[in-house]
Every structure is written in structure tokens, then in C-alpha cells.
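Could you have a look at this structure, given as C-alpha cells, before my questions?
The complex is shown incomplete by one protein chain, all other protein chains being positioned as in the whole.
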Amino acid sequence: MAEPILNVRDVNKAFGGVQALAGVSFDLMPGDILGVIGPNGSGKTTLVNAITGFIKIDSGQVIYKGRDLKGLAPHKIADLGLTRTFQVMRPYFSLPAYKNLIVPLFSPRARRTGGWRGGGRMGSRDTVAVDILEEIGFERESYVPYKNASSLPTGYLKRLELARCLALRPDIIICDEVFSGLSMSEMASMVPLMEKLQMEGVTLIMVEHRLRELFRLAGRVLVMNFGAKITEGTPDEVMANPEVKEAYFGSEEVFSYV
Amino acid sequence: MDILIYGIINSATLALMAMGFTLVYGVSRLPNFAHGALYVLAGYICWLLLNELGIPYILAVFIALAFVAAVGGAMYQFILVRIRGMAISEIIASYAIGLAILEGLRWGGLKGGTFTLAPFVEGSIEILGVSVDWQRLLVVGLGTVLVGLLWIFVNQTRLGLALKGMAQDERAALTLGIDSDRMAVASMALGSLSAAVAALIILPLGSIVVEAGYHVLIMAVAVCIVGGLGSWTGALLAAFVIGFAQILTVAYLGAHFQVVVALLAIIATLILRPSGIFGRQKELEERV
Partner (left out) sequence: MASERDGIRKERLDRGIKVRSDGVYCISSWREMAFLLSPRLLLIMGLLLMPLILEPAPYWQKVLIIVCIYAFLALGFDFLAHFVGLVSLGGALYIGVGAYISALLNTELGFPLWLSIPTATVLGGLFCTLLLWPCLPLRGVYFAIVSLMFPLLAARLIEALDVFGGTDGIMGLDGFANRWWEMYLLVSVLLIALFALRRLVNADMGLIFRGVKDNDQAVKASGISITFYKAVGVLIASCLGCFGGACLAHVYMWAGISQFAMDFSIIPIAATVVGGGGTLVGPLIGCLILVPISELLRDFGTLRIAVYALILMGFIVFKSEGLMSFGARKYNQFEHWVEI
């Protein structure tokens, strides 16, 4: 039985008077997909920022592969293999899609590992970039990898964001709302992509609002509200939990007035 | 004992110099690099009114204060407002204006050490065995009064509270109907006024020279960085820290090391605690 790849223990973070994170704890086993859900403002993105080092936490621990991440800069954490996507994507719009992967491929980690699919030292960065895009669903034979990022629809942009993480050959990808803004057909091809990543050995944490698709993928789900973890369990357990319903929809009494 | 007295005086001087800069930055997030220029301008205007036009001292002082405040406000209203939000341009433009004023004054005749303002009160007094000029005491006294007035203004009056709101959260203030541009003009005017007050109290201790403009800018910036950009209490505290450090250096190492102290203070702050003593702003983190 494996060790957890990530332990989050009792993490607290306050911004002035607002408690953004209140004693959040969970374990993540390698190869799992963990969903993180909760209403807007519940602290999901703050949690992601805290784990990946973009925010300093007030107290608590984040342990990744047995190593305490306290005080490490975000780029160092990414260098260790803990990557994340961004909700608001800002690729280089005037450049072709594959050029957007040059920056992560330039990083020390990518150069050590050869990037996704690379076997060791990296060859030409451009070739590796196009390879990664093909993996992620950009059809190679077409001209899509070479299109300017400004002309790509949302689905492709989300994939580009994932590709940015893949270039580092990560152990964990924390996906911050990758399903948002996708059309039904784009969604239909995104779900198998996440499954494929899981099969390739990447552990995923998915922060999401679109629950139906998330519940098909996630083995376990963590629910947050007002910065605290309300509950954790399988998708069924979580949906049956009355506290979760209350968090999203308000309590029974409210309904009776409606 | 003289270290204590001189230390207090020096710190008050520094605090006075830095008040205006910290005010403008705290409210509108605008680093006003013309701060030193406004300082010298105030002194020069007063001198002009006094010596060329024969206006009585008190009146000259008030006119100079009003003039510089107006210049500061106009600077924002006509020039800086157009480049609001573009950090690089704001810095360069305010720097350019300051430079234009200072070097323009130098060309216009502000050379040599003959430009002086008379102290408000002549003579000196003995405090705890140390001989202190009245004017220097005035620096401390008026400096404290100024800080007190500013505090009252910011916390009690409507305009002041609006400025404080702007400093804390510009967007929230906007939604409450506080016009950010008018506030910025007000804060620039107030900041320039502070610079002018500082000038008219401190300059009588020496003479009016263009170099003072650069010196004041350096000191104000040093105090603000050490205290934390945007924090008034921090600036006060930093003024005391640097002020005393300078006096101690003068006592034990020699007078020309004063500037080194400022430099070391800045570097030490940036390495050890970049946001300053009471800096409210975080560094490059905390972004959505």
C-alpha cells in the first residue's frame, strides 16, 4: 500500500479579517483523482495557491512526497513536480500554440526529465512541444498546433494549459476549473483526456463547478465552504450529505419560503 | 545626551521630509518623484516673494504653501492623470517633471549659497545641557503638529476619510461614489503641501540649493522603503530609526557617513524585510 503523495495538514490562512482557509486537511494517494467542490468564495482557489506556494500559509503543513513545502517559492514547488493550471489563462496570443510550451520546456525540471514523453535529455524544444500537444489532443497532422493562440477556442486553450503542466513531467496536476467555459462537445472529449492522464500515472486534483462530469472521474471528493472542509468521501456519499446541500442551496427553512 | 536631542531633531526632520511622499503613495499608489523638486520650489518661491517683492514673511510663507500645493494638484490634473495606471510611465513622468523643475531652477539662477530664508525665531535655548536652536525645536514641534493634523484630517474629516478609503481599496471606494481622480488630485495637493511645509521649516537652517531637492528625495524614499511604502506609522518609525542611526554615525564615525547610513538602511530592508517595517503591501504574490 502506497504512501500518500500529498498531505495537507490543518492549513490556515487569513486575509485581514477574512478566514480564507480554516484547518483544511486531506491526504492524496498517488494515481487518484481528487475532486474539490464548494460554492464560490469557499476558498478552493486559495487552497490551490496555498499548496503550490503562491500564498504563504499562516499555519499548518503541506507535505509532498515526504517533504515539507514550507517557505518554498512557487517555481521550486513546480520544479519538484507539483504543478497547477490557472483559471484565467494568458497564453502568448500572438504566437503559435506550440511556442507557448517553450517556457516550461526551458525550465530546469523539463531539461532534466526531457519533458512529457521525452526520455531523458531533451532534443529540439520545438519538436517536443508539438509532441506534447499531440498527446493532449491537438491533431498533429493538421495545422492546429501552429495556429496563433488567439484563434484557439476555449477547449484548446484549456488543453494548452494542461500541456504547460505536462511539459514538466509532473507527478501532480492541480486543475483549477478546467471544465469551465467548455461546450458540450468539448467537454465530451475532455473527460477521456483526464482519464488518460490518470492512466499515464499523473495524480490529479480537480477543482470544479461542473459536478456531473467531475463525479464520473473523481474517486473521492472534498467539499469546502467558508474556507473549511465540510466533508470528504466518494461522490455518492458527498451528494447524500445534507451539509453539502445546505452549502450550495441554503438550508431547508429557506426553501420553505420559496 | 546630545545624541538624544540631536537624534530626535534629525528624526523629526526626516519624518517631515517623508510625509508628503508617503501620503501620495499611500493614497494613490503614485510614487511622486517630483517630491524633492516641490520642496525646493517652495523655498525658492518664498525667497522670491520675500526678497524680490518685499512681501512680509508670514504672507510669503502662506502664498508659497498655496502655490506649491496648487502645482502638485495641477501636475496630477493635467499630466499624470493621462497616464494613470501605467506604472512605468507614471514613474518616468513624475521624475521628468521633478527634474525639469530642479534643473530649470538651477538655470534660472538658483546657484551658490546665497539664497537663505531667515529662521522664524532666532537664538537658541538650553535643553538638558545641550544648546539647541529655536528653529530646530520648531522643526520638532511643527513636525509633530503636522503629523497630528494629518492624522486628524485623515480620520475625522470627510475628505480625509475618503482618502483613507481610497488607500485601502480603490475599487470599493469607487463603488461608494468616491471619485478616484479627484481624490488623487487632493492627495497630490496635500502631499505637495507637506513638502512645502517641510521646506519652509527646514530650509531656514541652511540655504536653498538645488542639491537639497535630490537629498530630500533620497531621504524621503529611504524612510518610506524602510518603513514600508504606504504606511504612515512605518514612515514615522523608520524616520526615527534612520535619524538616530545617522546621529550615532556622526558621533562615532564622522559626519560624511550619514549618506551611507541611508544606503545601508535601504539595502538591509530590501534583503531582510522587503515590505518594510509596517508595509501593508505584499511583494509579487497575492494575485488572483
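Labels for the chains are A and B, by order of writing; each one numbers its residues from 1.
Everything below uses one rule, namely that a residue touches a chain if its C-beta (ideal position, glycine included) is under 8 Å from a C-beta of that chain, and two chains touch if they have at least 3 such contacts.
Since the structure is predicted, the reported quantities are computational estimates derived from the model, not experimental observations.
> Check the whole complex and report which displayed chains the hidden chain contacts.
A, B
> Using the touch definition from the top, which of B:Leu14, B:Ala93, B:Leu138 or B:Ala212 touches the missing chain?
The one listed residue touching the chain not shown is B:Ala93.
> Can you say which of B:Leu4, B:Leu59, B:Ile79 or B:Ala172 touches the chain missing from this structure?
Selected residue, touching the omitted chain: B:Ile79.
> Considering the complete complex, identify which of A:Ala97, A:Ala110 or A:Met194 is in touch with the unshown chain.
Checking the options A:Ala97, A:Ala110 or A:Met194, the one contacting the hidden chain is A:Ala110.
> If you put the missing chain back, which residues of chain B would it touch?
31, 33, 79, 82-83, 87-89, 91-93, 95-104, 106-107, 214, 218, 221-222, 225, 229, 256-260, 262-263, 266-267, 270-271, 274, 281, 283-284, 287
> Kindly note down the residues of chain A that lie in touch with the hidden chain.
Residues touching the hidden chain, for chain A, are 52, 54, 73-76, 78-79, 83-84, 86, 90, 92, 95, 99, 102-104, 106-110, 125, 164-165, 167-168.
Quick note on the criterion: only the chains that are shown with their structure count from here on.
> CA centre of chain A versus CA centre of chain B: separation in Å?
48
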